[in-house]
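One protein chain is absent from this view; the other protein chains keep their places.
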Amino acid sequence: MFRTVFQYNLLITLRQKSVLFWSLAFPLLLSTFFSMAFSNIYTAEIIREPIPVAYVAPAQVNPLYNLKDILGDIPLGQDGEARLLELHTAENTEQARTMVLDGQVAAAVMDGGLPQLMTNRVGPQQVVVKQVLDQVDATKQTITGLMRQNPLIPVSHIAAELNQMDYTQTASINRDRMTPDSIYYFALLAMTCLGACSAGAMIVILQQADKSAEGARGAISPASKWLRVAAAGTASWLVQVAMSFIVLAYMTLVLGKHLGDNIPYLLVILAVGTLMGFLLGMAVACMVRGSANAILGVTTSVYLFSSFLTGLMSDRVKRLVDTSLPWLSRINPGTMIVDALYSLYYYRENNYQYLISMLLACALFAAVVAVTLGRRYHDSI
Amino acid sequence: MTVFKAFFQAARRNLWPVILYIGIMVMMSVMITFSMGEKQDDLVVSTQDYRLAVYNHDGEDPVTRGLISFVGDRARLVDIGEGERAVTDALFWRDVDYVLDIPQGFGQSLLAGEPMQLKTYASPNDYTHMYVDAYVNRYLATLRLYRERIPQEDLAQSIARVEGDLKQEIPIVQAKQAEEDTNTTMAWYFRYISYPLLAAITSGVGMVMAALLKRNLVLRTRVSSLSETRRNGQMVLAALTYSSVIWVVLVVVGAITSRLSLAHVLTPRFGLMLLGSFLYMLISMSIALLACAITQKQNVITGVTNVVALGSSFLGGVFVPIEVLGEGVVRIGKVLPAYWYTTAVRAVGDAGELGTAPLHTYWQGMGIMTLMLGVLLGATLLVNKIRRQRGI
Partner (left out) sequence: MIQMNGVVKRYKELVALDHFDLHVQAREIYGLLGPNGSGKSTAINCMLALLTIQKGDITVFGQQMKPTSYALKRDIGLVPQEVALMEELNVQENIDYFCGLYVADVRKRKQLVDEAIAFCGLEKFRKFLPKKLSGGLKRRLNIACGIAHKPRLLILDEPTVAVDPQSRNSILEGIRQLNQHGVTVLYTSHYMEEVEQLCTMITIMDKGKAILTGTKDELKASVNLGDQVRIRLVNHSRQDVDAIRQLPFISRVDVQEDTLVLDMTRGESKVAGLINFLEQRDIAIGEMSLRQPTLNDVFLEVTGKELRDSV
């Protein structure tokens, strides 16, 4: 009997092509966009185009030190072809202000004794411009200091020396060849696992006499409620797991994204994560009283909010939650899956504690299902 | 107005899930705005709040101590314990943003002219570490230069020189005039409102239309004395009313959480952002109508909602700044209304004065969105016509 219910529910799920399509479409599309968007981001090449900057000349030009020439000479990137700053001359401060406020330039440099930077907001471009100005000014201080000591010191290459030295080496805490943008892919995988909650909710809906006629037919059969739920649930969950594996395969094989060498453990996390999402959906469906649409609406809301807290839409939200509401972060199912996946990036050995947390959460959700569904021997129609 | 009333009767049946959904969207908008939009007016470029841990294996070497003192003045030093595991744990749990590992003998190697490498660790999606790397490198490069060029000086003097050279920071001046008091949080809120607006409207309208567009009901109304035009008109009016309510709720919540004053509301800037969000609301509604014209299955509409709302928000630069997206992605994003909405709202939200350039960008975005609205509505009418001709 278990086998029959299992087989047919598997068939039913696999034949719901439009549902499967749209469930897969989101993670596949988004991972494709990630692949296009984030291919270079980990190399910190955020600035890819010259930054437009207004320049206001000082009242008196210093023949020994021409800030404009210095700023205009800074290369963009390694090849040195393009220039980092695209300078636009402004007659005076007011004109420069207008250019900034109009958005024509990212910032304005008012040259003088101590140059000033004028802008109306702080973004990546403004940070880079300030950094450049600070360094140029520091170089000027250094050269001045050296010349005061010894006017005959050759200073022509000092700026280049100061800028070329590289004493720091960014070390990867990741043991494999994973790049930092892997984090986004892991978050997407977590969202895919969590998306199984809708399927879990549907199983509960379809097996209850008061929610569907098929449920009523099943309820009066000699197949117990637990058998039907378990068999149908297993079939549906396996399809969800397969979908998460398909997404992973697409990321690694089609997009060529390296997500670590420990693929077996990653697959285990996905399977358990999907199970957790599935059971979460079942638990929500058991606790919510109302029509099938109402149940699905609540489940979708829970899924979206949980995904949101994982930081997929904004990493700063995850930081905000981690720092201000750490308890929320701990109990959020989405965060559990994300942390389990992130641990693959951060840690050199398998961190089973996250897997255990997820399994405990699965047990909790299963208990909720058992208690609430178990009490409904007498379904209310 | 039978069809109009029927829309809301169907909506009432799903009232609680819709309210919950909208509530979650509102919460998400508020959280995302507060996490991103704060302190934008402060024009602060500093790493004072950046948590930095130093692993010093070089003991009391003066070069190393000088470096630690230097970074300690610019960031917040934290203690994360010992060992590689401690580093990983601290980064994973975000107890620290940056770890600087100074190997034994580093100070001497620098002075000897064969400097060892300092290992640095940071979270994968953190970019502030580049700034810290820059000033660490600058400190060490400057110190080494002074030791080479002025070897007769003692080390303490060289360190003092370096600190003097790097102490000065270029001041940042606010370009906006004092009277141009803009509420930046509200500007950010308008930017992020596009996702919850699209998600809540497509989901809510979809849920109701799935009930109203059941085949038997459609056939029954087709043979009634109510013309197709009037029926569609009532349906659109109902969807518009519903969408407008959601829009008003989101705008009001944004105004309250941004502590918007009447002075902010009665500005052209606010008016333009409001208009932009209204147009985007219309577009969201038309996307919902098109999705419902194509399919009436509730679970398919949910899937479509996720793909369209989240996908277009990512591509449109809502969640990830447009500057950070690759060229290819931006090109794709330009076919989406979310991109033009974000661009238009940013242009007027970020601009100090509403000069020609920002207004040009704004109206360009609005124009393109209006065209897209026309296309979406036209597509909906076409799909409905085809369905009617096929008797489905």
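Chains: A and B, in written order; residue numbering restarts at 1 for each.
By our rule, contacts are C-beta pairs under 8 Å (C-beta built on N, C-alpha and C of every residue); 3 or more make two chains touch, one makes a residue touch a chain.
As the structure is a prediction and not an experimental result, all values here were calculated from the model.
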{"item": "Chain not shown, its touching partners among those shown", "value": "A"}
{"item": "Contact with the hidden chain (one of A:Gln169, A:Ser221, A:Thr323 or A:Gln353)", "value": "A:Ser221"}
{"item": "Options A:Val53, A:Leu71 or A:Ala209, residue touching the unrepresented chain", "value": "A:Ala209"}
{"item": "Contact set of chain A toward the excluded chain (per top definition)", "value": "1, 4-5, 8, 11-12, 15-16, 209, 212-214, 216-224, 228, 377-381"}
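The working rule: only the chains that are shown with their structure count from here on.
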{"item": "Whole-Å gap separating chain A and chain B, where each centre is the average of the chain's CA atoms", "value": "12"}
{"item": "Chain A contact footprint on chain B (complex, rising order)", "value": "13-14, 16-18, 20-21, 24, 27-28, 31-32, 34-36, 40, 42-45, 84, 87-88, 91-94, 100-101, 110, 115, 117-122, 124-125, 127, 129-131, 133-134, 136-138, 140-142, 144-146, 149-150, 161, 164-166, 168-176, 195, 199, 203, 207, 211, 295, 297-300, 302-304, 306-307, 310-311, 313-315, 319-321, 323-326, 328-329, 332, 347, 350-353, 355-358, 361"}
{"item": "Touch list for chain A against partner chain B, complex", "value": "18-19, 21-23, 25-26, 29-30, 33, 36-42, 44, 46, 97-98, 100-104, 108, 110, 114-127, 130-131, 133-135, 137-138, 141-142, 145-146, 149-150, 153, 158, 161-163, 165-171, 173, 179-184, 198, 202, 290-291, 293-294, 296-298, 300-301, 304-305, 308, 313-317, 319-320, 322-323, 339, 342-343, 345-348"}
